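Inspection log for the structure reproduced underneath, given as structure tokens.
The complex appears here without one of its protein chains, the remainder shown in place.
Entry: chain A
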Amino acid sequence: MIEPLLKMRGVKIEGRSDDKWNPIINGVNLTLNRGEVLGLIGESGAGKSTLGLAAMGYTRDGVRISGGSVEFDGIDLLTASAAVKRDLLGKRIAYVAQSAAASFNPAHRLIDQHVEAPMQHGLMDRSESEEDGMDLYRKLRLPNPDEIGFRYPHQVSGGQLQRAMTAMAMSCRPDLIIFDEPTTALDVTTQIEVLSAIRDIVTRFRTAAIYITHDLAVVAQMSDRIKVLLKGDEVETSDTRTMLSAPTEEYTKSLWAVRSFLRPAKPAVVTGTVPQLSIKNVDAAYGDTPVLHDVSFDMHAGRTVAVVGESGSGKSTTARCITGLLPPTAGQILLEGEELPASYKKRSKDQLRQIQMIYQMADTALNPRMSIGQIIGRPVQFYLGLTGAAKRKRVDQLLNQIELEPSEYFNRLPSELSGGQKQRIGIARALAAEPKFIICDEVTSALDQLVAEGILRLLADLQDDLGLSYMFITHDLATVRAIADEVVVMKDGRVVEQGPKAEMFTPPHHAYTDLLLSSVPEMDPDWLTNVLKERGVDNIGDAAVDKM
């Protein structure tokens, strides 16, 4: 039997907070053979990244490994001296972080950072290493591989940066690479390029890898085996196909089930009804830079319109035009047939009340110094004039609506809530105004899948109970499939296609919609291979987008 490359036995990790050590990982075993890719999945806080770092014998500040053993190729990393580890890290074990933009030093060229590790470890001299770097860039299908290394990090795109980072990790041809959510921050169309590049190079050099992510569809493409973590405990491990087709544990099944949430489609809108909110030929600009060109679509009462597109496509800008934060340079916004003043400053209190907004980052959307009662109570008092006991009663009612116990949460501060609970408070604040129309700006993209599903279900129930209409901004097509009635696809500040959901998800599509739809990872482990085959490997990514 071949000795495994990495062997972690009963690893226990603790983190220090509130002056005591709290467990993060409670005895997890992990074995990784040479050339094998292990997917590590779990919600945030499950200890995925901590375990990934521990595989390098490293912990963040305020975290310690309190038990177990980590053996890399026969070397015990927990007792190894600093000198031994220095020789291993970078050379035989490499790490690719989630945010490449934050991990590159912005003051140095890519190639200067690339050559550091091989030179430090004495594997190559500078010119050899530079040439090798360009070779890796070529293998990772970066555009202009001979030239791109001489750019600074801010001069290349996020997806390219992530690939340059992978090249850097590859520079010493390590035995093991740890990928910590390398594609989480990227758009779907960019994600697919990075995924295929990573998979390609890992197979080519027979590098073992630990692939950390919370996206099941992604992990299904990348890994040979999958390990599921929950709150520092291992739930189950098995090879990818078995795991996807027949998960044994309840928790794993629930993770798989998230993607099955689907709302029944609503009957088509009767032609001739006045739309609740309608955007007519809107142009908008930031300063002298035009961002929206002739955007028009309608939103009808009690329905959900999903606006999709990659970052920079003008989705959020459209929302800013509707709320009046960015007065359009041309065009109109009509609320139930009546034109709204362009700037929010000129709108009446009642007009403001009708359109509410839920934000992507609940952290910055809730004032950290106000209690939950104050946050929700303010619009209740401001719009409806309720005070004292009546106000309290209404806030309690709202908290019940978002499924949080009033007596427990009324006096809490936002920092004492989880991400999903914070998002619920954001919803309650919007509901408190008793609006007709709510703009949901990427409300689930910062949340774990299970939590996100809870939020989607809540929004759907509220729509049924209160007859609200939503404008749902998102780049996640799974969410669109789950909740939308109508879909609007945007690119570069223009609406490229719009129509009812059923129509949008069946061909023929506009070329861009097609690219967008086919880039969404599916749970099928062969999905990536098939998509690449369909597109022709050389044709993916930048080239495909450029052709639009």
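We take it that a contact is a pair of C-beta atoms (placed from the backbone, for glycine too) under 8 Å apart; a residue touches a chain by one contact, two chains touch by 3 or more; residues count from 1.
Just so it is clear, contacts and distances are computed from a predicted model.
Missing chain, UniProt protein name: "Peptide/nickel transport system permease protein", from among "Peptide/nickel transport system permease protein", "ABC-type polar-amino-acid transporter", "Thiazole synthase" or "NADH-quinone oxidoreductase". Touch with the chain omitted from the figure is made, among A:123, A:370, A:384 or A:523, by A:370. Among the residues A:357, A:372, A:399 or A:504, only A:357 touches the chain that is left out of the figure.
Counting the whole complex, the residues of chain A in touch with the unshown chain are 16-18, 62, 79, 81-82, 323-325, 344, 347, 349, 352, 355-357, 359, 361, 364-370, 378-379, 382-383, 415, 429, 433.
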